Each structure stands twice: as structure tokens, then as C-alpha cells.
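Here it is, the structure in full.
Only a single protein chain was left out; the remaining protein chains are all shown in position.
Each chain carries a letter (A and B) given by its place in the written order, and its residues are counted from 1.
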Amino acid sequence: MANKKNNDPFWWTLFGAGGTISAFFIPIHVALIGIAIPLGWFAMPDYEGLVELARHPLSRIYLFALISLSLFHWAHRFRFTLYDGLQLKHLEQYIVVFCYGSAIVGTVIGLIFVLSI
Amino acid sequence: METTITLEVQRYLPEKDTEPYFQEYKVPLRKKWVVLDALNYIKDNIDGTLSYRWSCRMGVCGSCGMMVNDKPVLTCATFLEECLPGPIRVAPLSYFDVIRDLVVNTDGFMDKLKRVKPWLITDQVKPVPEGEYRQTPEQKAEYDQYSMCINCMLCYAACPVAGLEPEFVGPAAIALAQRYNYDSRDEGRKQRNEELLGEGGIYSCTLVGECSEVCPKAVDPAGAIQRYKVSGAAEWWKSVVVPWGDT
């Protein structure tokens, strides 16, 4: 009863990396850019300063990793949510293409913008 | 008059029922009586047709696992007094096929156990005159926890993934695979990976975590599976980066 091989170890690695990086970094981004600054608790830094910060090679790597790995984290987790929560395992092929496909598209778009800052 | 407690026991008699139903029994509420004692009281004094499995009544044999008030437990280790005021709902283990009353079909689980090869595998068997395979206490401690499993299947009744995907090898079998993977005398990891890194293997687990919550022996199957996912991923990357390598 040998099992069909699959690429789950690969997707799981991206899921784990994305889960870790998003857990550490996304809450502060949301709190700061999306809530605290718009509510006037802090002043929004001006555009020039932010671009300068974002252009640093480490910032680019950081932004790209945060975007891409978060998307792959979602792709893998949501795939299994659809299997278990909605019992859609029989639609496996479509779900796999939709989830990981969206993450790959998002990764490419993210990469283009990160490089064009 | 002695106080009593009501048990609602799930009945299913395949020769006449198509659906299970609950039957109420009143049993004496005695201190130090466990749910299994109540079932034995019913069988001996009220209704001899009730079927269920049990053997050691001391938490070792792993055969009296049932759902008590919707939680998978060993009925020999669940006191009536913990379930006051009642009624106590007793049902067969979730997600398993029911053969009769509280008796479930364990064939699927037995097959899964075999699939993970839960025994010591060595590339070459050492001739007897060369002596035993020795192990330090530290080496034994590596797998000790996973060796405590009594195959009671409570973790399967707690795992929705096992319920949804009959193919999923499941908590106890994977913990048992790790029991041998972490054994310094064992060389069978590669063979177990064959079964466990593919479809229905460790990556089907979504870490609900209930298997470890219900385990009566603190085996922590969820942890065993997580650790397997990490090492399995590391081995996968190694095989991609160094395809000519050993593993």
C-alpha cells in the first residue's frame, strides 16, 4: 500500500515560514499603518522617507518575503480548511490550483512592485 | 433508598435496527464506580443484550474507549461522580463504523498500525554472539513517551481529519512510527517515510490538537506528528538540493 508521493513537504515549509513571519510582523503593520496612524495617534512619515526606507535591499527582501510567504501560508492553510471545513476533498485538483496559483500570482506581482520602488 | 444515575446508552442491533438509538438505564450511583462498572451492572442486572468491549479495567488494555458525554474516554477511568448530575450519554467511539451497540470496527486502525511498521528495523541483524543492542538512558528517553501508547483509539475518535479522511494514517499510528524512528537501535525511518510523507500521511494533519488532549497516556501524538512534519520537510529539501545524497 505504497503511498502516492506528493509535494506537501514543500508547501508545508512555505506554510510554516509564512505562518511564522506573518505572526511576528503583520500585527504591527496593521496596528500602525492601518489603525494608529489613521486615528492620529502617530504622524504618518512623509513619502520621501518611506521610499528611502523601502529601497534598502534588506527592506525589499523583507517586504517581498512578507508578501509572498503570507500568501503561501494562506494557500496551504485555506486548502485544508476547504477540505475539512467544507468537505470539498473531491475538488482537490481545482482547490490546489486555485490556492497555490493565487499565491504564485501574488508573489510575482509583489516581486514586480517591490523591485520597482 | 440508594441514589441512582441515568445512563443513556447508544444501542444498535444490526439484525433489527437501521439507525442507532439511545436507551435509558438507571444504575446505582456508587462512589468509586466508573462508567464501565455501570455498564457491567446493566449487562448483569438489567439488559444482557448490551454489547461493549472491555478487559483489564485498569487503563492498560485500551479496549473500553467510548464517547462519554461526547468526549472520547476510557470508561474504566471515568468516574460516575465526574459526570453528575447525569444523565450520562455513552456512545461508541466517533468516526468508527459501529458493529453493534458500543462495539466499533477496528480493522482500519489495525491496517494503519501495520503500515507504519511499528517494530525495530535494522539493515543487518547482528549475530547473537555479538551481544545485545545497547542503549543509554538518554537514548531511551528520546522515544519513551511515544512507547506509552495503548492503542485505545481515543485519539482517532477525537480527530476530525481521521473522521473525514479514512485514508489518513492518524495520530496513534504516527506516534508509534516516531517511537521507532527515535529509537537509536532502529534503521527503518526511510521505510516509514514511504508511508508517511505521501498522501494520507503526516501532512494531512491540520493540527487540531485534540488527539493529545484526550490521550490517557500523555503520548502527545500531535507533537509527534509536528516533529515528523519538520524532519520530513528537512529531508525533502535535502533530497532536492542534494539529489545524489543518501536520503
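The criterion applied here is as follows: contacts are C-beta pairs under 8 Å (C-beta built on N, C-alpha and C of every residue); 3 or more make two chains touch, one makes a residue touch a chain.
FYI, contacts and distances are computed from a predicted model.
Considering only "Septum site-determining protein MinD", "Fumarate reductase subunit C", "Tripartite tricarboxylate transporter substrate binding protein" or "Putative chitobiose transport system permease protein", the record for the omitted chain gives "Fumarate reductase subunit C", by its UniProt protein name.
One chain is missing from the display, and on chain B it is touched by residues 12, 14-15, 17-20, 70, 94-95, 97-100, 105, 138, 160, 163-164, 206-210, 213, 220, 222-223, 226-227, 229-230. For chain A, the residues touching the absent chain in the complete assembly are 16, 18-20, 22-35, 37-39, 42, 44-54, 63, 66-68, 70-71, 73-75, 77-78, 80-81, 84-87, 106, 109-110, 113-114, 116-117.
Operating definition for what follows: only the chains that are shown with their structure count from here on.
Those residues of chain A whose C-beta lies close enough to touch chain B in the complex are 1-6, 8-13, 16, 77, 80, 83-84, 87, 89.
Within the complex formed with chain A, the chain B residues making contact are 111, 115, 160-161, 164-165, 194-201, 203, 206, 229-230, 232-233, 235-237, 240.
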